[in-house]
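Heads up, the thing below is written out as structure tokens.
Heads up, one of the protein chains got dropped from this complex, but the rest are sitting where they should.
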Amino acid sequence: MSGEPVIKTEDLSVEFQVGNGSVKALHDINVSIYDGEVLCLLGESGSGKSVFGNSILRLHPDNALVKGKIFFNGQEITALSDKEFLPLRGAQLAWVPQSAASSLNPLKSIGKQVDEVYRLHVENDKKKARENTIDLFRLLGLPRLPELADDYPHELSGGMKQRVLVAMGTSAFPKFIVVDEPTKGLDAVRKREVIKRIGHMQKTHKSTMLLITHDVAVAESLANDIGVMYAGEIVEYGSKDEVLNSPKHPYTRGLINALPQNGFHAIKGFSPSASDMPTGCKFNPRCPECTQECIDGHPKLIISESEKHVARCYHA
Amino acid sequence: MKKRRITKKIIKRVILFFIAMFVLSVVVFFLARLAPGDPLQAFYGEALDTMDESQIEAARQRLGLDDNLFVQYFKWLGGALHGDFGLSLKYKMKVQNVVNPLIGNTLGLGITAYCVVFALAIVLATVAALHEDDWLDKIICKVGTATYYIPSFWLGVVLVLIFSVNLGWFPSSGAYDVGKQGDIGNRIQHMILPLIVMIASHFWYYAYMIRNKLLDEFRKDYVLLAKAKGLTRRQIVWKHCLRNVAPTIVSIMAIAIPHVISGTVVVEAVFGYPGIGNLAVESAKYHDYNMLMMTVLLTGAFVFIASFVAQTVNEEIDPRMKVTKEIRW
Amino acid sequence: MLEFKNVTKQYRSGMFGTHLTKAVDDVSFCVGENERLGLLGESGCGKSTIAQLAMKLLKPSKGSIEYNGKNIKHMSRSEMKNYRKNVQIIFQNPQQVFNPRMKFRETISEPVRIYNLASSPEEEKKIISEHMEMFGLPEELFDRYPQEISGGQAQRIAIMRILMLKPEIIIADEPTTMLDVSVQAQILELLKEVMDKNNITLIFVSHDLDVVRAMCKRIMVIKDGQVVEQGSVDDIFDRPENEYTRMLVDSLKE
Partner (left out) sequence: MKKGIKSRFFSRRRSLFTIGIICSVIIAFFTIIGPFIWNADPTATDYANQCLPPSGEHWFGTDNNGRDVFTRVISGAHLSIGVALAVVGIGAAIGITVGIVAGFAGGAVDTILMRIVEIMLSFPGIIFALAVLGTLGNGTEHQIIALAAVRWAHYARLVRIETISVMNSEYLPASRAIGNSKLRIVFRYILPNIIGRVIVIATLSIGPVILAGASLSYLGLGAQIPSPEWGLMINGGKEYIRQAPWITVAPGIAAVFTAFSFNLLGEGIGDLIDPRLKEKAEVD
């Protein structure tokens, strides 16, 4: 928690125009991520966590409307024009996508695709780029080096492709990396492998990272702070130990109890779809401690110097 | 290992080629023979009425039309293997002597048109895809679709009306003026109008297909990642998308060969441009079987060779050797 | 009830089919009444192939699969229909399992129609609405298309459809991997309840050790198409003999 945050957002909200109406995917997100730390956004599908990741790197399709401010090292990047923003993307801000299987160019060898980032942003020297790529692959524990670099994506397993993408994200030594669902679709053994490698990578490069996942185990092993997201809002924010060990918000408690090792106590009902959002606190239809107050008012989330661990709930 | 794999494939292709040619010749041969209408009519024309029964019988015998079909076919096949494709009933001389001088014209017209059509198609498709849904893309689409729907024979007639009849810039028919056989300039002049018609009626069909394939490519996830890597829109298209669409373009070019040849046939007929196509039309009109056989086999051979070459090239470009997946049943 | 006898499934691949990959290699096991068998293994170890072989969606290359003593390969049409009724499968990604052009009204009534479980349309409506309440699914789902509903709801509909047939065996092929944690808990709770109430035998395929431990009594650990270890839940988790199983279990404990 030292000095100027690498990434700071003020009342960030994102809407998508669909047909004549618009769908609120994300609203008033206030978050700051400090140098060398990992903020983990924990939430289920449809909670808008990926939307937040994409808005930092401006990867939204153009029917998206981004309101609010995002600061990168103190500079407001939301004010930049596309041209001014371009040099940042890939060099300073990196992104590791969620669907590893389809995010690699099927007709290009994985080595060339990772070299491309280095040659674009660091130095356009083939040999140095390939050396850097091989080092990263070794750091991420990929087998059969250096021949593997000439393989094509369809020759690799899911876990290996995921690690190639992590290597691609970090090959230009960016200041800030968004890692979106690194363990989705991987089985237990490979999941552990990817988590270990990402942690090791983050420590050696001291990179600042936004980690997006629905898996509590990933958050537990990699995150410094955790923001629990539900229906487009952050409902709880605090350090990893506080949020996981003494959760304040009923949804976080529900999430943790639903884990297999905690006995599968499910949260009843379904997460609301973006079109028919409940009024008041978004969780009230499914919340065991719901009172009239929750239905009428919409609880706020205020993060201050004094109060680090906060929840968006009247009964927190 | 790679070299052995390619040669093995080529051998397989060559065998397939001969089988296809054999099947083609059988089909066309029997189609011709079984049809109504009397070939002698074409050979002798009016003279046939004056000949009495025995003379007609002798003529039929001389032309070998009397023995049963199978014998006729094998006699024809025997001759064909030595390069003798039988007599053209209309021109009253060996079929291949009629064909040989004309092959050059058709190939010249067809190949130039083919190259220009694809060059234009790829360029237009990329430009249209890059500016998807803005004014440039819309204009290209509208103009392209319009040219595609103008019938080539009608366009030919209109161009002849404007350029050769009124303005007199280009000759309206034939491959060269009498006596100027060798003069390349003259030949090109004769090819201009047919080429314009060929290109105008074909380029959009392929440009549209390539444009759609490019647009599909833009929607793929790796394009979003490339954007996140900091590549500009142009770089993404040059370095990634065009490269990935290449195999599809090659397969489109393979399918295009029969289309372009069909186009040549019509254009040759419209401009009276002496080539294989024109010959095919005449032989169909006057039931000149041997000539019909020759033209059909020639186009067939050309098409099969070209598509096999395209297929081999395509398999080499696309590294993902597709493993056949058992359909779950 | 259902028995695998040294079943092998191999695929030809490579340029001229010279290269053989064995997805399932000489697997034998049997499942009795009201049993809870777990198939545990990393992705790509062939556990899903076993599930599809049992459902006769794939033909075994060697060995045979028998249901109540009768080889499913040589079953007559009527025997096969009965087999289909009694042995059902829940697939992995719920949204793609339904016909995208068919509204749920028809998809749900399909099993009733195929096995004509209802003599009259009213009875059919009664059965369907009964099941809809039991699974907490709203009526307005009838006019929805598969793409328009969430994964959790789709999986509920899939299980409901199967339950209408009152099968003897349900094969669950990683039913919750694609779902979020909270939704996964709901589906597993629902599955458990359904199993106990109708004492249906379960073959649960998964790579997630916690889920298997919660759902099954007996576990088979599979590596590269072979059964490396078999035993009750406690034997596998507390006293794994095979070192591969030990590695799997340890990675869970950390």
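Remarks
Each chain gets a letter, A, B and C, in the order it is written, and its residues are counted from 1.
FYI, a contact is a pair of C-beta atoms (placed from the backbone, for glycine too) under 8 Å apart; a residue touches a chain by one contact, two chains touch by 3 or more.
Predicted, not measured: the structure shown is a model, and the values here were computed from it.
Residue B:Ala269 is the one among B:Val116, B:Ile192, B:Ala269 or B:Val309 that touches the chain not shown. Considering the complete assembly, chain C touches the hidden chain via residues 52, 55, 57, 81, 84-85, 88-89, 91, 93, 96-102, 110-111, 114-115, 161.
Considering the complete assembly, chain B touches the hidden chain via residues 20, 23-24, 28, 31-32, 34-37, 129, 131-134, 145-146, 149-154, 157-158, 160-161, 165, 205, 208-209, 212, 215, 218-219, 223-224, 227, 233, 236, 255, 257-259, 261-262, 265-266, 269-270, 280-281, 283-285, 287, 292, 295-296, 299-300, 303-304, 307, 325, 327-329.
The criterion applied here is as follows: only the chains that are shown with their structure count from here on.
Taking each chain's centre as the mean of its C-alpha atoms, chain A lies 33 Å from chain C. Within chain B, no positions touching two or more other chains are listed. The residues of chain A lying in touch with chain B in their complex are 57, 59, 86-91, 94-95, 97, 99, 102-108, 116-117, 120-121, 152, 154, 165, 168. If you check the complex, the residues on chain B that touch chain A are 220-222, 224-232, 239-240, 243-244, 247, 318-320. Chain contact summary for the complex, chain A toward chain C: residues 44-46, 157-158, 185-190, 192, 214-216, 254-255, 258-261, 263-268, 270-271, 273.
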